[in-house]
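With one protein chain withheld, the remaining protein chains of the complex are depicted in position.
Going in written order, the chains are labelled A and B, and every chain counts its residues from 1.
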Amino acid sequence: MARCGSARCDRVIDTALALLAWLVALLVVGMVGWIVADLLRQGLPRLSWAFLVELPGDAGRSGGIRPILISTLLILGVCLAGSVPIGLATAVFLAEFQRGHRGFGPLVRYSLDTLAGVPSIVFGLFGNAFFSITLGLGFSILSGGLTLACMVLPLLIRSMETALRAVPAEHRLATAALGLPQHVSLLHIVLPAAAPGLAVGLVLGIGRALAETAALLFTSGYVDRLPDSLLDSGRALSVHIFDLAMNVPGGASQASATALVLVALVLLINAFTGWAARRWLGSLHSTTF
Amino acid sequence: MTDPQICLEACDLSVRYGGRLAVSGVGLRARRGRILAIVGPSGCGKSTVLACFNRLHDLNPACELRGSIRLDGQEILRPGLDVLALRRRVGLIAQRPNSLPLSIGRNLTFPLRHHGMGRRVDRQDAARRALQRVGLWEEVKDRLGRPASELSGGQQQRLCLARALVLEPEVLLLDEPCSALDPLASAVVEELVASLRGNVTILIVTHNLAQARRLADDVAVFWNRDGVGYLEEQGSADAVFAAPCSLITAAYLAGARG
Partner (left out) sequence: MLKPSSSFHRHADRPLLWTLRLLSALAALIVALILLFVLREAWPALGQLGPTRFLRDPGWHPASGDGEAGYGLLPMLAGTLLSSGGAVLLAAPLGLGSALFATSYGPPRLRGPHRQLLQLLGGIPSVVVGFWGLVVLTPLIRQWHPPGQSLLAGILCLTVMILPTTALLSEQALREVPAASLQAAAALGLSRRATLEGVVLPVARGGLLSAVVLASGRALGETMAVLMVAGNVIQVPASLFDPVRTLTANIALELGYALDLHRAVLFVGGLVLMGVVAVVMALAAGLRSSPGHG
């Protein structure tokens, strides 16, 4: 900061900072508005029920995105099936059993922090080398989903650990003082109490997985047919947008419509999970005895 | 041979937190079915010692214990002891009511179920009796399915007492059970504790000397020297309050009185 003490100088800097702050605020509004408006303008006319349930034609220029939606959901399913059990277990381990600063816990945490910093294209490289080639899964929904599972794991674990740590220590003390074993307190008290926070972690993971493109290009592939099994290649929504925009001349409006679907899906899952978590928490209290 | 009158006995008990001595050389005896009040200024390790009697300090890896504690002549600090069974025999009521995030009813039936009381009807019956015992039944019988957190502080503390009693403990540890309550609720809880005399051995930590005088059969006075807590004096309540042996005790009781 420049050294100048006069009140006048104070006022100038204050005004400049205020200007910067307001400028950024307007910029953010403008940017979001611009992106969303362009997507809506180009994509909304194409968007219809038929768009969602029809097969794509002419390399995606016409028709709909049914196989792409199904592939996306399958990839997401594989990703969650792979990441949630490991993620929840690790979060419970770190939050409930590793409160000190020594031992195995810090090693796990350090390793996860490193994993969080790995660029998504490197996950693509790894998924291609490990799942597709070494494990022989080829370009498939399974390869793509498992690659995404590795990628969302640090995010999932960090947010779930935060949720578990937010549960008051008194609950754990109370159950311990009643002579109840730790797994009972975990399953019946701590996990239900942390449920909304755990759900938030899940949503963050889903959002990250849905948005990902680079890690999928060389693991789940480009094929836009309806997949027969998890070992088939399947094209995710994000890959579809990329392909239409880059490789298919005249695909821009279809890409806009697909982008709208993708963004809407992310928002919808957000809303639904919040609602489900509230209901779950409500049912916890309402059972008598 | 151990004195059959003594239910719980600590010998030369020392506690360290992360290597730092917190409590040193405590020898404490609690008579069966009597109320032992543990008094003393803040920071002299009363609550720390209390939590050792049901091995709750196990939850804090930084906490280290030396010495011995015997329940009915059986050492409870030995490794390999069934801690869960011990905690069922020795209940604990915390300073702030710590009802679980469950319904009022499930706060009581939940521990029963997981201690293997198989039949639902039995559990409900035991829960009802425990609630009646703490005088809460009439207040909550129509809303057993509501969250326990909706109860007032005093009601919650009685719920916690009922939750401890439903397991039929032999010893009950109370860590300043009234300090977070208003005077009225506090009086109700105090009456309840008095009503348990004879059935349950009670150790109660309290700051409130008047309460100790009203409740206690025996009194233990803790003090601290250079940040390390120790037992200054113990004896029957009449003796300690009327004619304390140590100058510190006399000054503490007098100072608190004045």
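Everything that follows uses one rule, which is that contacts are C-beta pairs under 8 Å (C-beta built on N, C-alpha and C of every residue); 3 or more make two chains touch, one makes a residue touch a chain.
All values reported here derive from a predicted model rather than from experimental measurement.
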Option from A:31, A:53 or A:226 whose C-beta touches the chain left out: A:31
Among A:44, A:121 or A:169, residue touching the chain not depicted: A:121
Sites on chain A contacted by the missing partner chain, in the whole complex: 1, 7, 10-11, 13-14, 17-18, 20-25, 27-29, 31-32, 34-35, 38-39, 42, 85-87, 89-90, 92-94, 97, 104, 107-108, 111-115, 117-126, 128-130, 134, 150, 153, 157, 181-184, 186, 207, 210-214, 217-218, 238-239, 241-242, 245-246, 252, 255-256, 259, 262-263, 266-267
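Assume only the chains that are shown with their structure count from here on.
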Chain A-chain B separation of Cα centroids, rounded to whole Å: 47
In the complex with chain A, residue positions of chain B that touch it: 54, 56, 59, 61-62, 83-88, 91-92, 94, 96, 98-103, 105-106, 109-111, 114-115, 120, 123-124, 127, 144-147, 160, 163-164, 167
Chain A residues within the chain B interface of the complex: 99-100, 170-181, 184, 188-189, 192-193, 284-289
